[in-house]
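Here the complex is missing one protein chain, while the rest keep their positions.
Then we have chain A:
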Amino acid sequence: MKNSIQVKGLHKSYRELHVLKGVDFEVEKGSIFALLGSNGAGKTTIVKILSTLLKQDSGEATVNGFDVISKPDNVRQSISLTGQFAAVDDVLTGRENLVMIARLRHLDNPRQVAEDLLTRFGLIDAADRKSSTYSGGMRRRLDIAMSLVGNSALIFLDEPTTGLDPEARIEVWKIVKELADNGTTVFLTTQYLEEAEQLADRIAILHEGKIIVNGTLAELKKLFPPAKVEYIEKQPTLEDIFLSIIGKK
């Protein structure tokens, strides 16, 4: 099995709003895949379908070799989801949050798992404080740490850095890179072109219900020949490519 995710002809509507109009893409095992799209493009909808929270209207989606409709339990067994808004239990401490997830994943030593993750994510000093007292960056780190409990082969990160300050954003990037170095497949959505450029092996742009571009950063740059300006050759940024493709430039 070469691909962690395989999506073909995905359609999804909310009542009369047709959000996904035939989405196709593949995510290679062990890679970081960035799904890029503006607000309301349908990124979260795709994440929810792939993590079995939502059913597509038509089309096929396979995650770690399991069909999301017919084998949802197997899919859930093999993924972790970090949703768009940090899903931590505010009443519990950081440690209790992690222990809870470790118990629900039926691990042998929940306390040790929690301790290790708290250390790794720089949360050990705040471990026994209610997570409602955490800063945005700390909450996000705890949220991601909760998704790492149990070492799933594939992790979904839905806009992991939206709303974070630059410093916290760089910390999250470091975490994502480490994950990929350890062989975890990362499916990431973002509105930030720079984020995709920084992290992703492959970038797909979702626009008006379809994937309009899908390739490596190098491939994407080739689509857009460098602009010649007098005597300096200017490399297009991903932003230029994006804006040019969706026709806003």
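Assorted remarks:
Methods note: a contact is a pair of C-beta atoms (placed from the backbone, for glycine too) under 8 Å apart; a residue touches a chain by one contact, two chains touch by 3 or more; residues count from 1.
We adopt the following convention: contacts and distances are computed from a predicted model.
Only one of "Cysteine desulfurase", "DNA ligase (ATP)", "Transport permease protein" or "Thiol-disulfide oxidoreductase ResA" fits the UniProt record of the hidden chain, and that name is "Transport permease protein".
The omitted chain makes contact with just one of the residues A:46, A:79, A:113 or A:213: A:79. Contact with the omitted chain, checked across A:87, A:124 or A:153, is made by A:87. Set against the missing chain, the residues A:60, A:96 or A:240 yield one that touches it, A:96. Within the whole complex, the absent chain has one touching residue among A:61, A:113 or A:146, and that is A:146.
Mapped onto chain A, the footprint of the missing chain covers residues 51-54, 73-74, 76-77, 79-81, 83-92, 96, 100-101, 103-106, 146.
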